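The structure under discussion appears below in the form of structure tokens.
All protein chains but one are shown at their positions in the complex.
All chains are identified by letter, namely A and B, in their written order; residue positions are counted from 1 within each chain.
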Amino acid sequence: MNKIKHFSQVNDFTKEDFDEVFRRAKIFDVKGKDFTHVAPGKVLGLGFFQESTRTASGLQSAIIRLGGGWNGIPSPAGSYVNIGEESMDDTLNSLSDSADILGIRHKNFDLATYSKKATVPLINGMCGGDEHSAGALGMAYTIAKKMGKMDNLKVGMYGMVKSSRPSKAITRLLAKYGATFYVDPVIPEFNTPDYIKKEAEASGAKFITAPVKDFIGEVDYFSVIEGLPQAGEDPKHLEAYNKDFQIMGKKDFALLGKQSSFSYGMPGAMTDGRMIVNMTEADADSRCITHAMLKDWTAVMMALITYLLDIKVK
Amino acid sequence: MNKIKHFSQVNDFTKEDFDEVFRRAKIFDVKGKDFTHVAPGKVLGLGFFQESTRTASGLQSAIIRLGGGWNGIPSPAGSYVNIGEESMDDTLNSLSDSADILGIRHKNFDLATYSKKATVPLINGMCGGDEHSAGALGMAYTIAKKMGKMDNLKVGMYGMVKSSRPSKAITRLLAKYGATFYVDPVIPEFNTPDYIKKEAEASGAKFITAPVKDFIGEVDYFSVIEGLPQAGEDPKHLEAYNKDFQIMGKKDFALLGKQSSFSYGMPGAMTDGRMIVNMTEADADSRCITHAMLKDWTAVMMALITYLLDIKVK
Partner (left out) sequence: MNKIKHFSQVNDFTKEDFDEVFRRAKIFDVKGKDFTHVAPGKVLGLGFFQESTRTASGLQSAIIRLGGGWNGIPSPAGSYVNIGEESMDDTLNSLSDSADILGIRHKNFDLATYSKKATVPLINGMCGGDEHSAGALGMAYTIAKKMGKMDNLKVGMYGMVKSSRPSKAITRLLAKYGATFYVDPVIPEFNTPDYIKKEAEASGAKFITAPVKDFIGEVDYFSVIEGLPQAGEDPKHLEAYNKDFQIMGKKDFALLGKQSSFSYGMPGAMTDGRMIVNMTEADADSRCITHAMLKDWTAVMMALITYLLDIKVK
């Protein structure tokens, strides 16, 4: 038997793994084509212990389009974990007994450690403190599709990188392709964590901290990071952050290069009730790839699921 | 690309649209036949932000029987909307990115307005203040099946039309086929709203307000309306309503014509804890089509989904 492949974190995959997943994603990225012969009767188990609009739905669509279905716990209400009668380990062990592959969301569960004893492949759908690995995979696919390349991208980020699991994951992923990151974290405390920087630099990535206006005109891809922090952030930092955070709109996007693209995190709400971008202005801009990412994401998850399940795709 | 078809409200459809959906429903209304080749891998996204027993289940069955599956938010617990972190617009926009078609329930969201910018077809599964459009579609199908015709029906209604979204929707729908409505709203405040009457009369419908005993013997189809009002009804009206509402039973149904049919709304509970009908007596009557409607409803939803998705059905 082959070793079980996991995507419990970005670093489970080599660049070759990513290349193969992106190759498959292109095959599945065809609207309306029938792929139900690819994984008939296969079951994706969900263990989602935080709310989800996009990730759970995209994973569900992926397995349905492949000819299978999903089971398990798609939302935090109504489970034994939720009422405190069962541990994450026991729950995932049990879900593994009836599913072929699991997708998991939890605020702090360490999925990489759990993966060592897991009996089916795992997908990190924003699990643990550091990563929305599956989200980052989709973001990278759409960025590369729009830019025509994955290598040596100039990536701008505005917002709380430190407290954004998608942003930390995309940093790790694009670092493997030699990206340079221009980061305006609004307040220094929300900059990319040092341990992620060091790890990414070892892969050839570079980091530049600067005000957004200094780099927005230079980057290939610009990310406005979601404004709801991970649980446990210091309220004083959030107050300072909200005070200085400028909502991004038309006048900011005007500074972006014509061939560049950008996206905003979702949910787009901030803790002070504002939205991180003027969504109407953002969505009206043809360079905005937020919904393109979400639309592509099902195909990327079809690619990931088939790859982890060792299903051949030509 | 064709314009996206929606069923965000009864008035999205012309009589020709309804005729075509009912034609398809007859094809799908065959117990046990395999239709999984019709829509393999297609995904119905649910955005149900109020409880549902029948509507969500029927929509889910419809897409499964067509060879696809469902994703999204099937019940109000455990979503970002539920915890106040995301708007309906953003949620539906995002669900649209991974689904082929959406079914939606919400107490006051204006689906017709949203449909103008929607990127996939929408089904109103009791959304907004006025309509359970998909419910009405199924009711009309079964009524016509039992009566052998859809045109010029005499329809009796007993109960809070004003506060019943299925009743307001069926009024609009059958008005297109020239129905005459005999309404006993128990108290005047719960009569069919004037704006719906005017609109329906413009389609050729007629309205007569009278005590139920005066018309129950005359109608082709008689509806006992559910007793739980929409959110926000005046408690004084409800008190007066409950005081005068008579539970319908065997002795009332005895007054109905032999060729007539009737149904009762579900859930059948009233705000004072009573049930709107004696269910045992109602279900024992061969003219009661409540469960026939529910049984037919999956086929009607298969018809609606395929029609909205432009899938040919012969």
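Just so it is clear, a residue touches a chain if its C-beta (ideal position, glycine included) is under 8 Å from a C-beta of that chain, and two chains touch if they have at least 3 such contacts.
Owing to the predicted nature of the structure, the values given are computational and were not obtained by experimental measurement.
If you put the hidden chain back, the residue from B:Ala77, B:Met147, B:Ile208 or B:Val313 that touches it is B:Ala77. The chain that is not drawn here is touched, among residues B:Gly72, B:Gly103, B:Pro121 or B:Gly268, by B:Gly268. Only one residue from B:Val10, B:Ala56 or B:Leu137 touches the chain missing from this view: B:Ala56.
Residue-wise, the contact with the chain that is not shown comes from A:Ser98, picked out of A:Thr14, A:Ser98, A:Thr113 or A:Gln259. On the side of subunit A, touch with the chain left out of the figure occurs at residues 40-41, 43, 45, 67-73, 77-80, 82-83, 85-86, 90-91, 93-95, 97-99.
Contact between subunit B and the unshown chain involves residues 34-36, 51-54, 56-58, 60-61, 63-67, 69-70, 75-78, 228, 266-269, 279, 291, 294-295, 297-298.
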